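One structure, pasted below without further comment.
For this depiction, one protein chain was excluded, whereas all remaining protein chains were kept in their positions.
And now, subunit A:
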Amino acid sequence: MTRSARWIVFWLGAGGVGVLIVLALLKMPSFGGLVHPYRELSVPAAIGRSSPNIVSSVNFDQRALDTLGEETILLGSVVGAAALLRPSKDEREQLDQDEGRVLEATKLLGYLLLPVTLIVGADVVTHGHLTPGGGFQGGVVLATAVHLLYVAGSYKMLRRVRPKSWYQVAEAVAAGAFVVLGLVGLLLTGAFLANIFPRGVLGDLFSSGTVFYLNVAVGAEVTSGVVVLLSGFLAQALSVREVR
């Protein structure tokens, strides 16, 4: 199609869809209404299981199957990206000898922030059931921490501290742990992904039962997944060369 034909088709459709959506939005419930059927149900359910972070309770307890699916989407995307980013038949990995210079200030800041970021990441993961955060968010922070080595140090250093195949195994084990925890629930109570661990006292680190352990599993999976993903992109950008 020519450019103008494409735009005509698009605007014909967009006009129709736009009218429909505007009409729909006029019928939406207004902000600040008093009717919240799901909130009425989910808040007591979360508090009843010692999980003050309602979002985490919804994600890892009340609707844990969705989170299992989402975590699996992440796993599939990482594996898919790794498959697409693999060196092709006429490409090889070659490391450059000269990697350029890093500013002293960058180095200092990087090495200072590295442990801080690791601790923050671990904190966000392990307190996911208590405070905002959780496995997905904390996992990304942890993976970022690892890559401060590249920013402050060098690509070679990153590759030494980050053996890709280990992270791939860790990714698989962590993703599998979520499913296995679900299957244990099925065996013990007859319900997949049932909350099987002791609920504890509201506000304690080891409370809210399975939510804590699922958060840790997702945190490990996201950390290793993001590391594997970035390693594919970094390799394509820095070390994979076409050979003839």
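Here is the rule we use: contacts are C-beta pairs under 8 Å (C-beta built on N, C-alpha and C of every residue); 3 or more make two chains touch, one makes a residue touch a chain; residues count from 1.
Definition applied: contacts and distances are computed from a predicted model.
This complex has a chain not shown, and the name its UniProt record holds, of "Cobalt transport protein CbiM", "Oxidoreductase", "Complex I subunit 5 family protein" or "Lactate utilization protein", is "Complex I subunit 5 family protein". When the missing chain is restored to the complex, the residue among A:6, A:107 or A:156 that touches it is A:6. For subunit A, the list of residues touching the undisplayed chain reads 1, 6-7, 9-10, 12-17, 20-21, 23-29, 35-39, 41-42, 45, 58, 61-66, 68-70, 72-73, 75-77, 79-84, 86, 88-90, 165, 168-169, 171-173, 175-176, 179-180, 182-183, 185-186, 189-195.
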